[in-house]
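Take a look at the following structure, please.
Only a single protein chain was left out; the remaining protein chains are all shown in position.
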C-alpha cells in the first residue's frame, strides 16, 4: 500500500496544430471568443502598465505575459457566486469574471476611486462584486488558509459555493500552503488550490524551490488529489479546474491543480530577469505562447482569422488606454482615508491624530511627496 | 509518472514469538541487554516521576510508557558525535546515549544543578555531552529546521555527523515540519526525521491531524524517502533508523521515518486521558507492550529469563530512586540566574534590575512562591 | 446572578454567545473532546455539536488563517490558542492579515473574529506557558486587545468582543482562572470595550494595571492605606483602543503614577501609558512615573515568584512615588 499518488503527466487538450481530437470544452463559440478577448485585454493591460511605469505615472506593475491561458481557463470554470482568494498575478481571473477594467486602473493609479482608497500598492486589487475577488495582500501564501475558512463557512450554510485560491510555485513553501491544504484535507472543504508553476519565484528557479518531483505531488501529504496541467493550454486548464470544481461542489473535497506555465516578463516592472533567466529558456517558452496556441484552436474551429484577431487586439488596446485615461484623471485619495477603515468606527486616538494632521497642514503647509522608487 | 512513493507497510522484525527469522540486529549480546536495561530505566523513571508529581515534589512530567522501543531503537543507531534535536518525549534517547540519570533528575526538580538552572519546566532537557541533545523547547516543531541547519553546518566542515530530530504526529502540522523537510530536501542535508506517531496529539487523534494516508507519505511532498515502522519493535525501529543514518552519512540526504507506536500514559502527568481515549484502544496497545516484545526476543536468544528481568527492573528502580534523592536534596537556583545567560554578557539594564531585586529583598524580604498548578 | 470563577465565566460567555447566534463557533487545539486544557470550553461540543465546537490540527497559523476566512464569509469564529506563548506561528496571520484586512480593502472585507488565549505566569509553566505578549498586539493597529480581571468582566467583555466588528485578541489571565470568584449575571450582557474600571478609590497615587496584576495591586493598595496612602487603582480592561483621555485624567487627579504589568519592562505597555501621561499631563506630575514589571529576560520557572511583580514590589513603588 502506498500514499495517494498525484498524476504528474501534464494534461493537454490543444495539439500544436490546434486540434483537440473530439474534446468538448463545454463553451459556446461566443464564450470561446470571450476567453480569447480576455487574454488579449490582459496582454494589452501589461503593455500599457509597463509604459505607465516606465514613464513614472504608476509606481509598479506585475506582468501577466505567458500566464493568460491559466488565468482565463481557471476563471471560465467558476460562477460569480464562487469566491477567489488570488495572488498578485491573477489579473485575468478578475477580468474574465466581469470586473470592469477601469476599476483595476483606479487601483493601478492608487487614486481616490480605487476600492482600496489608494492604500495598497498597485495590482493589490480588491473586489466585492460582481465576484468576491478577495483583497490581495503581499505576504505569500496567507490567502490559502483563509480560502479554506471561507469555504468552510459557505458549506456550513449549505451553499454549493466553491472557493478557488491561487498561488505560485514559491507559494508552496509558505506556511499558508501547509496549514491551508492540511486543514482543507481534514475538513474536506470545497476549495480548488491553483498552483501556478511559472518557473520562477522572482530569481529562484522552481527546481530549487523543492526537491519534490512536482508541486502536484505535494497533494499526497494532505490526502488530496493532485494533477498537473499544461498551463499554456486554456482548454486543459479549464478541464482540470472544471473537474476540481465539480468535485468540490459535490462534497468531494479539495483538489490541488499544478499548472505548468511560464512568466515571460520579469517578476515585476522593476525586475530585470536578464540577470538570472537563461535566454534559451525564455525563447523555448515564447515559442509556446498561450495566445498563439488558442488562436490555432479557434482557427481550427472557424472562429478566428488573423484579421479578426488584429481587430480584437486593437479594440482591447483601446479599452485599456481609455480606462487608463479615466483613472489618471481621477482625484487622489482624501486625507481622511489615512484614518478610516482601520476599525469599523474611527476610535478616539485616531480622530485625535487626524485633527493633528489637518491642523499641522493648516499651520505649516502640506507634506511633499518623496521620490523613492520600488526596487521590485 | 508519479511522485516518489512512500513505503507505508510497517516494517517489523520481532515476531510475536520473539523470532526474527535470521535478521541480524548488528548488536552484541551486551548491547542488546543494554537496550533492554535502558527501556527498564525509562519505565522506572516514569513511575517515579508520576509519584513525585502526585506528591507535589515536582510540578510536571511526560510519560514515556509505550514508546520506549522507539526511543532506544533510534538511539542505538546513533554515534555520540551525532546531534539530536528532540521533543519532550525523548527521554530514552538521551539516556541510551549516556546522559547520567541524575542530570535528568536535576532538571525534573528544576534545581541549581540543572543544566538549565531550573529555568525550564521539567522534561525540557539540555545536554552538551556525552552527546549534543539540544535544549528542548515547548513550541512544537521549531527544532525541525534547526536540525537541518545544524546538519548543513556539519557537512560544510566535511564531517560525517548526522542529525536526528524527533517530533510527534501533531508535529507534522507545524510550520517547522514544512520548512524543515523542504529545506532538507533541497539541501540534501544529513538529517533523520523521526516522526513518532503515538496515536494522539494530547486529545486529538492522529486520524484528525491530517487526511494523508500516513505520515511517511508526507515525505513525497519534499522528495524524500519515507518509511513506516512498527514502533513497539525495537529492532525494526533500529533497522529503519540505521538505514536512514547510513544514507545520510553517505551523502544520500534526509529520510522521514514514521514510527507507529502508542502513548500508553496520558499526554502528561496533569492530563486525564480517560476523558478522550477509548478504553479498548488502550487495551489493544497494552497487549503490544514494547518491553514484553523485546523480552520475548531476548529469551529466544537465550539472553533473558524472568528472574534476570526482575533483577534488572529492581536495579533500574534503585538507580532512579537514588538519582531522585540526590536531585531533591540539591540547592535551588541562585537569584542571579534570573539575569544571566540572557546574553553572553549581562548588559547594564539587567545588572540594574538585579541590583534592584537584591535591594528589594533586603528591604522587604523575599518573594513567596505561589501555588499555581500546571494544567497540562 | 451566580457566583462563578473567572474560568466558569468565560465558559458561560461562550455558551451564551453560541446560544444567541448560530454563526458563532469555537475551535482550536483540544477544545472539543477534552474541553480545553484549562476546560474553558467544557460541555460546548456536547451542547452545540462537533460542527460548532471542534478540534483542529496542530497549527496556529491554520487556526487563525481559517478563522479569518470564516469571519470574512459571515461566521463569528472564536478560536482558542492553547497558550498565548503559542500564538507566534499565527503572528503573520494576525498582524499582516486580520489587522489590515478592513483597511487594505477599503472596508469591503473585514475579520470579526476573537482569539481567546490564556496568558501570564503563576502556574510554574516556565518560558513557554507563562508569557504576557500584549505589547506585541497593542503595537498592531487594526487589532483590539482585551484583558479581563473579574468573572463579571470576563463574560461581559467576551460577549462584547464576539459581537465587535473587528478582530479581538482576548487575553485571559490564567493565574486568575480558578483563584477569583465573583457574581456574574446569568443572562446576556456586554461590558463595553475601551472603558476603564475603577477598582479602588483613592486620592494620593494612581495605579494602572490589568489582568492578573489587578488583585496584586488592590492588595498593595490596601496595605498602603493602612499607612495612610490612598491609591486609586484602575483596571485598564481594554488595552487597544485604550481610553487615553481616561488615563490622562486619572493621572492628573493624583499627579503620582505607578503602572504595573507582568510582561518585560522594555517595550512593554507601561512605557506607552507613561509616555501618554508625560505627553499630556507633565505639569501635573509630582513624582517619577514608576513602572513595576517583569524583568527584561525570558520567563523563568523555579524562580518565577521572584520574576513576577508581587505586593511587595508594587507597595515599594507606591511608597516611593507617594513620598517623593
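So that you can tell them apart, the chains are marked A, B and C in the order they are listed, and the count of residues begins at 1 in each.
Heads up, the rule we're going with is that a contact is a pair of C-beta atoms (placed from the backbone, for glycine too) under 8 Å apart; a residue touches a chain by one contact, two chains touch by 3 or more.
Everything quoted here is computed from the prediction, not taken from an experiment.
Participant: Relative to the complete complex, which of the depicted chains are touched by the chain excluded from display?
Facilitator: The undisplayed chain, in the complete complex, is in contact with A, B, C.
Participant: Considering the complete complex, identify which of A:14, A:35, A:175 or A:323 is in touch with the unshown chain.
Facilitator: The one listed residue touching the chain not shown is A:175.
Participant: Out of A:62, A:147 or A:201, which touches the unshown chain?
Facilitator: In the complete complex, the chain left out is touched by residue A:201.
Participant: Have a look at C:142, C:167 or C:309 and name the one touching the chain we're not showing.
Facilitator: C:142
Participant: For the chain that's not shown, point to the residue among A:303, A:321 or A:338 touching it.
Facilitator: Going through A:303, A:321 or A:338 one by one, A:338 is the residue touching the chain not shown.
Participant: In terms of residues, what is the contact footprint of the unshown chain on chain B?
Facilitator: 83, 85, 114-117, 119-120, 124, 126-128, 134-135, 137, 139, 142, 144-154, 156-157, 175-176, 178-180, 182-183, 186, 340-344, 347-349
Participant: I need the residue numbers on chain A that touch the omitted chain, in ascending order.
Facilitator: Residues touching the hidden chain, for chain A, are 59-60, 110-111, 118-121, 124, 137-140, 170-171, 173-175, 201-204, 208-210, 275-276, 332-333, 335, 337-339, 342, 349-350, 353, 357, 360, 363-370, 372-376.
Participant: Just the residue numbers, please: which parts of chain C touch the chain that's not shown?
Facilitator: 85, 88-89, 91-92, 95-96, 99-100, 103-104, 127-128, 135-136, 138-139, 141-142, 240, 242, 263-264, 266-272, 274-280, 282, 285, 287-291, 296-298
By definition in this document, only the chains that are shown with their structure count from here on.
Participant: Farthest from chain A in C-alpha centre terms, which chain would that be?
Facilitator: Comparing chain centres, B lies farthest from chain A.
Participant: Return the distance between the CA-based centres of chain A and chain C, expressed in whole Å.
Facilitator: 40
Participant: Using CA atom averages as chain centres, what separation in Å is found between chain B and chain C?
Facilitator: 35
Participant: Counting only Cα atoms for the centres, state how far chain A is from chain B in Å.
Facilitator: Here chain A and chain B have centroids separated by 45 Å.
Participant: If I count partner chains per residue in chain B, which residues reach a count of at least 2?
Facilitator: Expected reply: 173, 175, 208-210.
Participant: Of all the residues in chain C, which ones touch at least 2 other chains?
Facilitator: 56-57, 59, 61-62, 89
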